[in-house]
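Step one of this worksheet: look at the structure below.
Only one protein chain is missing from this complex, and each of the others stays in its spot.
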Amino acid sequence: MAGWRDVLGLPPAGPPGLDAPSGALARKIGLWGYLFIAPWIIGFLVFTAGPMLVSLALSFTTYNLAEVRYEGLHNYSFLTLKDPLFWKSLKNTAVYVAVSVPLGLTGSLLLAMLLNVRLRGISILRTIYYLPSLTPAVASALLWMWVFHPDIGILNYSLKAIGIDNPPGWLQSPTWAMPAMIIMSLWGIGGARMIIFLAGLQGISDHYYEAAKIDGANAWQRFVHITIPLITPVILFNLVLGVIGAFQVFTSAYVMTEGGPDNATLFYALYLYKNAFQFFKMGRASAMAWILFVILLVFTYIQFRHSRRWVHYEGGGE
Amino acid sequence: MGTRGRSKGPSMKIWKALVILALVAPLAYRLSWRNPRKVDSSGKTIVRYMAWGYPSQLNTEQKLIDAFNAANPDLQVTFIMAPMFSYYDKVQLMLATGTGPDVLRTNPEHFKRYIRLGYFRDLEPFMAADPGYHAEDFFKISRDAALYNGRHHGIGILLTKTLIYYNKTLFDEAGIEDPWQRYRKGQWTWDDYLEVAKLLTKTDESGRPIFGMSFPGNVYQAGTLIRAHGGDYLSPDGKKCLVNTPEAVDGVQWLKDLRWKWHVAPTPSQMALSVFSFESGRIAMELDSSGESPRLRDAIKDFRWDVAPCPRGDYDNGAGYGSHILVMNTGTKVPDAAWRFMRFMNGPEAETLLGVKLRRCIPSRRALAFSKEYLSADQSPFNMGAFVADIDAPQREFPYDERWLEWTDELTSHLDQVWLDLKPTKQVLDEAAVRVDMILNGETD
Partner (left out) sequence: MKLVRREYTVVGAAAVGLVLAAGAALFIFPFFWTVTTALKSYQQAFAYPPVWIPKPFVWSNFAEAWTTLPMPFHLFVINTYTIAFIATSGTLLSCSLVAYGFARFRFRGRNLLFLVLLSTMMLPGQVTMIPVFVFWNKLHLVDTFAPLVLPAWFATSAFSVFLLRQFFMTIPKELDEAAMIDGCSYFGIWWRIIMPLSRPALITIVILSFLGEWNDFMGPLIYLNSLRNYTVSIALNMFRDLYYVRLELLMAASLIHIIPVIALFFAAQKYFIKGITMTGIKG
């Protein structure tokens, strides 16, 4: 079990208490633990495990929503060896993740810190920054298509105004479509991630800061030695989920570009969707889903493993 | 707990109570609705019908359904509406899990595929047994759209045609003959189309361009132009992709030149967001479906416009008709009731409302399509003759086979490279042909 503890980045077991590992008490605690997580176990078995296994099974077949045929590893070998679009979509998605996640996290954290004040009207500002995340994808997509319009869009209009004569074609250009998508994702830095950072910042008790002030620490020192360490759990949280979410990006491309131009914005999830619902290859789509699943599993494992070095749990961990 | 709520006593409680009431009231209201179970309590037979459409069409169909329900007290038709973009996602799921509607509308792209999967019934027995059904009432194209292996597996519905919408004001200002006049004179080929477009492409007083045409680059339009030059997408047996034959290459190149050589059509970036839509008044001619005319009628107020049939090429590129199909689910438990409803939806009353009045479609009944009421118009488009010209000529349908969606998706992403002038046409089409052949031969299955 020690190995698993490492994986989740947990510090060694704390002083005796609720987690006392001895005999009857331990058993009682264990049972109560199971009781509390029982709703999830039931839900998991019914709504998730079963369907996940079905999709795994389907990944070894050809299934066009009517007939099923066992094909062994054919789907997997086709995708990895004979399908250039598989690799293209994976690459597109990887680029998107590699750029948008760090940028987004940093932006959200900075924004959360700026908005973590008790001033009148701060709620209005927070709401304004959250608006993009509240807007349904359809309306957002239309807006962004307008913003990125090469001729009449506000972005190129501004670029031309500051002297850039040949601004990029954005969504109509194979080179600039992906940067456009990434810029679009930044609009969400005021969203859920920021709210969670905000909640995390709010959860840092004042008395730490006051004690530090008494000791003579200045604002920057307080920031580096109190704020940052104490929100590392939240950073980890947002990082893990950010990667998982970014790998599954779909709606924006589906609505705005349909994967073009020239497959420049063909994200993995979009290609999966096409395989499932446009080409009727549910087996192929299931294989793609499981490949992604394994990729994300590996990523998450690495993140947790590495997190031991930089994440600090205030409550003693468990 | 919180820092609020401790200062004021009773008024805080009232406030809280109100908030809770506001939160729970809508819930209670909604949950109090009775959810009708399978068969209506008064013993009616339920027929489930599914279709998509613009709200105006959905509303019209709902009215028709209400009228049908009133006239047929033993039946109750329920209407499942789905947004256009997600229609087939939902249909597929429903059909695959046996929860499909009794009657539904489908487009030709999905029709054959679903029949192969066993979802749609052969309707010939119903047609034969129904004394009120006369095949000769309908246009052949409409009936043929529902054929599969020589047997009717549906009823043609929502007949449309690709037309040229033209901005009459622009033509008059330039002092040249409009497409309808040219068509009547027999001078309406694709070359004429290009010449006219060149004449009309200019920069107006505000310094912004007006284009002779919008870019006809979708898979159907490109296919039409390829055929006009003597080529085709696939070989007649559907096993080989012919998109890189010299004729097809000529067709694609002709299209590409519209934009990159003659500059009579906007570039993709200019097209984005319909800034150069027909309604904007900056496009002299546009290839679009006849079904768009109601919307244009509502939208266009500041210039005159009308329609003409598509130009012809050196080879037959087809008259541009297309029909959707109304089908009956093989799994339906109420086939006779479903048939009655289907006959109604394709009957004179329905076609008059949707076709003659709303003009969402061309009536598939000859009598209605050639009626004075349909052919004479008091608002644009006035050239109703364009809607029915060549309606009896043999059709050139596109090869909507099993894999249509897959290989057209592949082809479209290659064509993107041509339309964006990224690579030479022949090279792109050679690559495309290789990939499409793979798909046709099942190598990507």
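First chain written, first letter: the chains are A and B, and each begins at residue 1.
Rule of thumb we're sticking to: a residue touches a chain if its C-beta (ideal position, glycine included) is under 8 Å from a C-beta of that chain, and two chains touch if they have at least 3 such contacts.
The structure displayed is predicted, hence computed values, not measured ones.
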| item | value |
| --- | --- |
| Displayed partners of the chain not shown (whole complex) | A, B |
| Contact residue for the chain not shown (choose from A:M178, A:I196 or A:A253) | A:I196 |
| Candidate in contact with the missing chain, chosen from A:W32, A:W87 or A:W310 | A:W32 |
| Contact with the hidden chain (one of A:L131, A:I164 or A:I302) | A:L131 |
| For chain A, the residues touching the chain missing from this view | 1, 4-5, 7-8, 10, 14, 17-19, 21, 26, 29-37, 39-44, 46-48, 50-52, 54-55, 58, 65, 111, 113-119, 123-140, 142-144, 146-147, 152, 154, 187, 190, 192, 195-196, 198-203, 205-207, 209, 219, 222-223, 227, 230, 233-234, 236-237, 240-241, 244, 248, 269, 272-273, 276-277, 282, 285-286, 289-290, 292-293, 296-297, 300, 313-318 |
| Contact footprint on chain B, counting only the chain that is left out | 1-4, 23, 26-27, 29-31, 33, 35, 48, 52-55, 58-59, 62, 78-86, 89-90, 93, 96-99, 208, 274-275, 277, 279-280, 295, 298-299, 301-302 |
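We adopt the following convention: only the chains that are shown with their structure count from here on.
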| item | value |
| --- | --- |
| Gap in Å, rounded to a whole number, between the CA centres of chain B and chain A | 37 |
| Chain B - residues contacting chain A, complex | 88-89, 92, 95-96, 113, 117-118, 267-270, 272-273, 275, 403, 405-406, 409, 413, 416-417, 420, 422, 443-445 |
| Interfacial residue positions of chain A with respect to chain B in the complex | 62, 64-67, 78, 82-83, 145-146, 149-152, 169-174, 259-263, 274, 277-281 |
